[in-house]
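The other protein chains are all here in position, but one chain of the complex has been omitted.
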Amino acid sequence: MSAITKKRDWPTVLAAAWLIGLTILAFTADYLPFIRGYAESSPEGIGFSKGPFTSFLLGSDQLGRDVFARCIYGAQISLRIALFSIIIGTVVGGTLGMVAGFFGKASDRAISAFTDVMLAFPPIVIAILVTGRFDALRKNSEAFSWLSRTWSITFVLSILAIAPLARIVRAQTLSISQREFVLAARSLGARNGRVLVREILPNLVPAMVSVIFTGVAVLLIAEGGLAFLGYSIELPTPTWGRLIAENRNFIREAWWGTIMPCVMLFATVLSFNVLGDRIARRFDIREAAL
Amino acid sequence: MSDFLEVTDVFTHFETPRGQVRAVDGVTFTLERGKTLGIVGESGSGKTILSRTIMGLLPTRGTVRGGTIRYKGEEIQGRAPSEMRDIWGKQMAMIFQDPMSSLNPLMKIGMQIAEPLIHNLDMPKDQALATAKRLLDDVRIPESVKRLNQYPHELSGGMRQRVMIAIALACGPNLLLADEPTTALDVTVQAQILDLLREQRQDRNMSMILVTHDLGVVAGHTDEIAVMYGGKIVEKAPTDGLFKNMLMPYTAALLESIPKMNRPSHTRLTTIPGRPPDLVSPPAGCRFAPRCPAAQERCHSEEPPLSSAGSPGHVYACWYPVGSPVYREAIERRAKETV
Amino acid sequence: MAGTGKAHLRSGDALLRVEDLVVEFPVGRTGLKVNAVSGISFDVMRGETLGIVGESGCGKSTTGRGIMQLPSPNSGAVVFNGQDLSQLTGSDMREARTKIQMIFQDPISSLNPRRKVRDIVKEPLDIWKRGTSAEQDARVDKVLEDVGIDPQRAAESQPHQFSGGQCQRISIARSLVLDPSLIICDEPVSALDVSVQAQVLNLLEDLKAAYGLTMIFIAHDLAVVKNISDRVAVMYLGKLCEVATSDDLYRRPAHHYTKVLLDSIPVPDPSRPVAHGRIEGEPPSPVLPPTGCRFHTRCPAASDRCRNEEPQMRDVGDNHFVACHHPAWGGDAPVSITR
Partner (left out) sequence: MRYALQRLGQFILVFLVVTFLVMVITRIGSKDPARDLAGGLVAQEQVDEVRELYRLDEPFVVQYGNWIKNLVTLDFGYSYAQNQSVNDMMKQRLLPSFFIGIWAIFIGLLLAVPTAIYSAYRRDGAFDKTMSTTSFAFLSMPPIVIAVLLSFFIGVKLRWFPVDSNYVALWDNPWQHFRNFILPSFTLGLGLSAVWTRLLRADLINTLQSDFIMLARAKGMSPRRILWVHALRASALSLITSIAIQMGGLIGGAVVAEQFFAMPGIGDRLVFAIQQNDLLVVQAITALLAIVVVAVNLLVDLFYAVIDPRIRHARAIK
């Protein structure tokens, strides 16, 4: 009875399995014969939609395109955008948060003021506004012809990720900085850089990883919302949000076209949240509101 | 009178992922009306859990309790919280260690004291607040009328502890359980609080159980002392008797390891080697044996019972108590070895 | 007891000489400040242990950190080995700091939970690139063995796998690795049980001899401070009250606050009469400290002079110094206190 019986944590296992499987499928889609090609055209012709678990795993849409294949391609785009954005957000937001929390004083006041302002903007509102303006910029200016929707959406979502991340990292850094081992390191003559990298950063990692997971979930949700409002990347590549939006009008005739990407999006967001939650619990991090 | 509080063979075990922690493991004592019992021990000795067990304030989940606790002749061990509510506040009251976190930060001081009066004794609110004011005077809080409308954070640490005492006294309990009541306070304030507790106890003819890690605190403020180690009482005696004649090697070692004011500086301290036992799998025999300077083979295999020391009320759990030939011989041998 | 003045500073070869140290902290953005340390001076001779004692909030820890320039004091000189640390900047400062090391109160918080214990102890050598890798390893092993920690286990384990007492030993090892000449111990044993406390105190005495250390020992427990120190300085609300050799201070305290402090300590001896020198109230806020002598609001001997004029530190003979207008002895006109 003293032996520690380790129960397998099924939600974590399932979440990890789902994410790993999905990522592999999404990024090798071009090389998989059962996905490649099915997304654009159908062997069975236009205007012929079939239900799930027929010759199409998840059915086919109004144009006869395989919903499963399109969902997998959607995953590629959605995941890529969310991951890129969280990386940029973490690097910039994390650095700002660490500087504000560690050095305090003027740097803290400046960075806190910055995050206050950023957090005043409702995220989706600012996202559609900026994406819309970037569209205009691209149209009106030769110098910005490279600024595709993919870029502008990644950019906007990164910006949105910075402020909440900076805020969380700042709070964490502040509390770690007050621990006595940081004082001890300084009394040993360690430079600020060393204290930050050796003493503070390792203690930030669990919280950061947890926040990154939940952050990806939030960004996926945001991207879905943007795509639904018409601010997705250019056709023909679908993202999940776009799939949901464009098939929604046919929900009475072919519900799978909308419901399936919904399920995909939900399962992925849930998986990221589960992992983030487990890490937070494992390292006893208080639920931070992102 | 000895049937005021009778604790017999009480144990409290907790289920943890590592196994069952035997936090309190077979404790027996009695307490008379109007007397003070000091329970002394280091962290992890089970002293706090014992006081909460008597009060019935432990979480029910994952807790295994046993033995009998008779209060005024009535069995109270194992009673449901709803039944204990007749006792809480009115018969037994408790004072906790940290006066900051133990008071509700969002409730005015007056209401926190008046609350039990209103809800336990059905006193009208204005009368309860008037009583609260009197209680604040009793615990020597200046400007008591003003204090009624203040919040805990507006008071100093000592004042908050006085408020907590006032709350405990409110419904006129017969037994006061004070769990490390002065540990969070500075020495000058600690002295004030201990004096206050003594005075109130005498005025109201209350019994008190004073739980502390500080032998100095119990020395001046108790009638009787129980020393706990590894979830058990290892020695119990009237206060004077204990300090004159310590029989359990642990008690003696504990006293010896405290720096004394009246010794010259740089006096080498006697230490107790090792660490307290792991209460998931405590050592066989005497739990102190692995750290005891005089432990013999028997100590490691056979658990010593509480036996009488001859003088009234003095019991100890040791096969070879301080002063016995075996003990003396072992100590002498050890002294030679270290030289 | 608002003692300023430098009468107690000794001529000759002091390892550390602190003069008029002032440390203040802003209170939020209110424009107010906490007067944590308000102009104190003291010196420490080579090989000496200076004890600094006082209640919470008296500024004793801030003093220790002020010496390390962490953070830099608002004013005052900290002359260490003939060099004023407050004038140093950048890498000179970092270099100088290595000769002074600190040990903190909370053994858990003072070790980085995410590193191996051996790496924590090796960190100082790593920062300063002292010696070859083999030399570093040898040094770390030696220091770890000296404090009683198995180097093998230290290489494999993180701090949470050690007990509080062991963590404190690890902290001590880290502070010794760079061969400092001064160790500042900030309440190093107050988080430990008495039996462990004795082990650590003995260890500190041993290491002090073995490593040729000078020590500043900061604590609230007078008995502990007395035991380990050669000279003791008593602090109250950011000021010094009294400085004397530790035996002399205990035998005949001259400052009323020191007397009160001594009388408040609970002594583990029930035969000793309960002391009468209790004082009421608690220390005032360091945000708005009293004028004149900072102790006058609670002092039994306070006069008008105490309210208006700050007493200066003066010699009352036998290397005993007190900052009081009406000391218990050695004053021009001793005031008898009737209570």
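By written order: A, B and C. Residues from 1 in each chain.
In the analysis below, a contact is a pair of C-beta atoms (placed from the backbone, for glycine too) under 8 Å apart; a residue touches a chain by one contact, two chains touch by 3 or more.
For clarity, every value in this text was computed on a predicted model and none was experimentally measured.
Participant: Of B:16, B:43 or B:104, which one is in contact with the hidden chain?
Facilitator: B:104
Participant: Out of B:37, B:76, B:171 or B:294, which is the one that touches the chain we can't see?
Facilitator: Only one of B:37, B:76, B:171 or B:294 touches the chain omitted from view, namely B:171.
Participant: Just to verify: which one of A:67, A:86, A:212 or A:269 makes contact with the chain not shown?
Facilitator: The single option touching the absent chain is A:269.
Participant: Taking the full complex into account, find the residue in A:17, A:91, A:117 or A:197 that is in contact with the omitted chain.
Facilitator: Considering the complete complex, A:117 is the one touching the chain left out.
Participant: In the full complex, which residues of subunit A touch the absent chain?
Facilitator: Touching the chain left out of view, subunit A contributes residues 116-117, 119-130, 132-141, 144, 217, 220-222, 224-225, 228-230, 241, 244-245, 248, 251-252, 255, 258-259, 262, 265-266, 269-270, 273-274, 277, 287, 289.
Participant: Which subunit B residues touch the hidden chain?
Facilitator: 55, 57, 61, 81, 85-90, 93-94, 96, 98, 101-107, 115-116, 119-120, 151, 153-154, 164, 167-168, 170-171
Note that only the chains that are shown with their structure count from here on.
Participant: Taking mean CA positions as centres, which chain lies farthest from subunit C?
Facilitator: Computed centres place A farthest from subunit C.
Participant: Please report how many Å separate the Cα centroid of subunit A from that of subunit B, as a whole number.
Facilitator: 54
Participant: With centres defined as the mean C-alpha position, give me the subunit A-subunit C separation in Å.
Facilitator: Comparing mean C-alpha positions, subunit C is 51 Å from subunit A.
Participant: Specify, in ascending order, the residues of subunit C that touch 2 or more different other chains.
Facilitator: none
Participant: If a residue has to touch 2 or more other chains to count, which residues of subunit A qualify?
Facilitator: Residues: none.
Participant: Quick check: in the complex, which residue numbers of subunit B touch subunit C?
Facilitator: Residue list for subunit B touching subunit C: 42-43, 156-159, 186-192, 194-195, 213-217, 219-221, 239-240, 243, 253-255, 257-273, 275-276.
Participant: Under the stated contact criterion, what part of subunit C meets subunit B in this complex?
Facilitator: 55-56, 163, 165, 193-199, 201-202, 205, 220-224, 226-230, 246-247, 250, 260-272, 274-275, 278-280, 282-283
Participant: Could you pull out which subunit C residues touch subunit A in their complex?
Facilitator: Residues 65, 68, 70, 94-95, 97-98, 100-102, 104-106, 109-115, 120, 123-124, 127-128, 171, 174-175, 178.
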